[in-house]
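Apart from one protein chain that is not included, each protein chain of the complex appears where it belongs.
Read from first to last, the chains carry the letters A and B; within each, the first residue is number 1.
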Amino acid sequence: MKGKTIGLVLGAAVAFGLPAGAAQAEALKIGIIESLSGPQTSTGRLFAAAAKFVVDEINKNGGFNGAPIEVIEYDNAGGTTGAADKFKQAVADGVHIVLQGASSAIAGQITEDVRKHNIRNPGKEVMFINLGAEALELTGDKCHFYHFRFTTTAPMRVNALVNAMKKAGELGTRVYSINQNYSWGRDMEEATKAAAKVGGYEVVATVLHEVNKIQDFSPYVAKIKEANPDTVVTGNWSNDLLLLMKAAGDAGLKVRFATTFLDQVGNIANAGNTALGHYVAHPYNIEADNSDFPEAYKAATGHYPVYIEPQTVNAVRTLGQALKTVDFGGGDIKVSEIAKALEKASLDTPMGKITVRAEDHQAVIPVVVSKVIENPKYPVDGTKYGFGVVEIIPGPDAIYPVQDACKMERPA
Amino acid sequence: MLARIALIAGLLIVLIVVPPFLGIGWQNALTNMLIASLFAMAFNLLVGQAGLLSFGHAAFFGVGAFATLHLMGAIEDRIIAFPTPLLPLAGAVAGILVGAFAGYFATMRSGVYFALVTLAIAELFHSLAPHWDGLFGGEAGLSSMRMPWAGLTFGSPLQVYYLALGWTVVSIFLLWAYTRTAFGRLTLALRDNEQRVRFMGYNAHTTKVIIFSISAMFSGIAGALLAVSNETANYSLFSTHVSAQVVLHTFVGGSTVFFGPAIGASIFTLFAFYISEVTRTWLLYQGLIFVLVMLYAPQGIGGLVQTHIQHWSKISWPELGRAYAVAAAVAVCLTSALVFVVESFAIIFSPEYAAVRGRLDGAWPPFKLFGLEWEVFSPFTWIIPLGLLAVGLLLLPTARRMLRETWNHILERAEAARIAKSEIQLAGAVES
Partner (left out) sequence: MEFLIISTLNGVTYGLLLFMVSAGLTLIFGMMGVLNFAHASFYMLGAYIAYTVATTINFWLGLLVAPILVGLLGIFVERNLLRRVHAYGHAHELLLTFGLAFIFEELIKLFYGDFPVNYSMPDYLRFPAFTIFGTDYPFYRVFIGLVAVGMFVFLYLLLSHTRAGLVVRAAERLPVMAESLGHNVPLVFMGVFGTGAAFAGLAGAVAGAFFPTNPNMAIELGVIVFVVVVVGGLGSLEGSLAASLLIGLFSSFAVGLDWSLAGLLSWVGLGDWARSVGGLFTLTLSSISGTVPFLLMLIVLLVRPAGLMGERN
């Protein structure tokens, strides 16, 4: 009996010991360098939560390369300096893939850092998956092989809005453009002007204002009133959008707002019924999702997927699809292979199919145009309002042309 | 004197020898520490030595960074050839030029008005920079790459660290040499009594402009080092946060002691590097430390250290040791109580916890802290911080009394020695 036990124990030791010694499987390390403190915290944390949701999913199905995927969170404190510091820390920690989305400025910093790191450390490349930074230059003159953008851009959103609203007869012929004075806002202004011919409207005025500094939008509303537009197109977010709409509501301004970030958490709660009837173009609308994703997400995180979470989930799921096609046999991970695989990856989602464009690594994703309605299936922010689907535009129809400025160098 | 040189030499040896064995993360943190120290020392030239409190020093730091990036860009595009290690010179030149211009106007005023002018200048840069694409790269900022020179690639954080170390050591040495010159003495005189300086025949305004420019120059070098390290800069370098950080560092370290600001900057930078990984409330701790230092140790940590060195021979170590032991116990109790409460609140009031509560329909699940689980509404949870607080507060009067008595004794002994020495001198004078 005793001998048998010893034999069993020895056998078990051998059985566990041998494989453990043989296969030190290299775990894939994902670094989320996000704004986890500072003014963009709420958005940053959503990106992190959504990314982790999918990584948990992948790990439940066996992980990658024989080990669970490790996720390390870094707080860039909402600034580019913090992002630069944390990127260096991430490299020190052996991170293979960096995720970020809450700011185009920070994304610009990270993508440049990644590019320089890859030049200096051939064979030890790092990849950057951009979950939410929409400035065109990231797939323009700042494009490089190891950056992938899985969100929309200004032309995608504006074209979607213009087409859907025109079809619904709610666009009108006079459009007013008001945006924040930085890369994103300027992209939006350009896109609005560029779509004028197709949309059959005249851009009556364009305004660029300071980012997140204006407390009082009533002078801007007065200007809008003066120009007498049918629709106001704006890429504003956070306070800039909220205050603009509040001021418009207070002044009794009868105009349609076509926005890109109306679905940001807290906007509908703050705007109330002044938001009714306004439009938003975004990558996902839960009202059109009949899969089990909303409930699964709610079970894991406590709330239905909102704002930028669905696009993040899709991005990381697409990465998961790419990972399925690469096999390192438990050995060293080569990020260049993952990047090549991601170029060819695709994902079927309830909104449509997602693919990746090899020329500039922009994901071709569907764009949903929605309108704020009362008593939807999924009310938002604890109010009785939500987003009703107006139109879902498939990826290939929504995508913008490759920019001339992108000269991507491909690895051998 | 010899002890001081030995100490500095020892520190330098550690700074040179140790970093290759540390990870990249630590090397980067040390580089940041050097940059912050240099910035604080440059700032202190104006504040501690000339007595001019500036709330907008980020302006010169930022200007130095942008100038360096322009130079880096020119080197990268092969417009000019320039040795990479000398890049911070661009920061120095930009700093001194902008500093002279800004300083000319700022030093027209003094006191609070001077502080407000510097604040306004920094804010002007901060609000103009995002609109000015050519000079400041707009909201995204400027970005470039370090080019190799003389066989060194400057690709690794370690090489950047040594570059920063070299520049920091040289700059601090120059700043120290400055204090030994006649002009350095004049700076101190300006702080103590400006009117008298004027009566002595100096043009106070010109003097102040020169001091301001020198301070701005070294701030520009610090900014340049940041630009070299991060290879990027954007308008957020002009924000009040950056100006605020240098003020915090300088005063916590002690503005009356030469190395005080460097001490403060080093402690806070390393503190931030380590703590920010662990908790998101570290800014609160930073503010609390600053306020406590302002209230109870206005000379800062450097000042405390210097007081000890000054009265070294008069210190009765057993007595001081006892007093410090009790004070340390009090500090540990109160700090632990505070950290416990703050961290608990941070968890309880966080959106993640709210999400967990939402999933459990409003129940209050236990939270994890320091590796243990705590019930939110259980007295056992809160008895710990309350107990620590009580013990700390009970011992606090004793600690204060002991510290006060010990230092009174030390100062009495110092005074007695001084009187004895002067009596000997008097006796000697009388005799002769």
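In this text, a residue touches a chain if its C-beta (ideal position, glycine included) is under 8 Å from a C-beta of that chain, and two chains touch if they have at least 3 such contacts.
All values reported here derive from a predicted model rather than from experimental measurement.
Shown as candidates are A:K52, A:H144 or A:H209; the residue that touches the absent chain is A:H209. The missing chain, though absent from the display, is touched by one residue of B:I16, B:L86, B:A177 or B:M294; that residue is B:M294.
Of the listed positions B:L22, B:V169, B:A244 or B:L338, the one in contact with the omitted chain in the full complex is B:A244. One of A:R120, A:K193, A:K225 or A:K298 touches the chain omitted from the figure, and that residue is A:K225. Hidden from this view is one chain, which touches chain B at 53, 105, 108-109, 111-113, 115-117, 119-121, 123-124, 127-128, 131-135, 240, 244, 247-248, 251, 281, 283-284, 286-288, 290-291, 294-295, 298, 342, 345-346, 349-351.
Counting over the whole complex, chain A has residues 37-39, 41-42, 181, 207-210, 213-216, 218-220, 222-223, 225-226, 238-239, 242-243, 250-253, 266, 269-270, 272 touching the chain that is not drawn.
Note that in this section only the chains that are shown with their structure count from here on.
Chain A and chain B have CA centres that are 37 Å apart. Chain contact summary for the complex, chain A toward chain B: residues 36-37, 42, 45, 75, 77, 79-81, 84-85, 88-89, 91-93, 104-105, 108-109, 112-113, 116, 119-121, 135, 137, 181-183, 210-211, 213, 299, 301-303.
By the touch criterion stated above, chain B contacts chain A in their complex at residues 23-25, 28-29, 32, 127, 130-131, 138-141, 143, 145, 153, 155-157, 226, 230-232, 234, 236-237, 276, 280, 283, 351-352, 355-356, 358-359.
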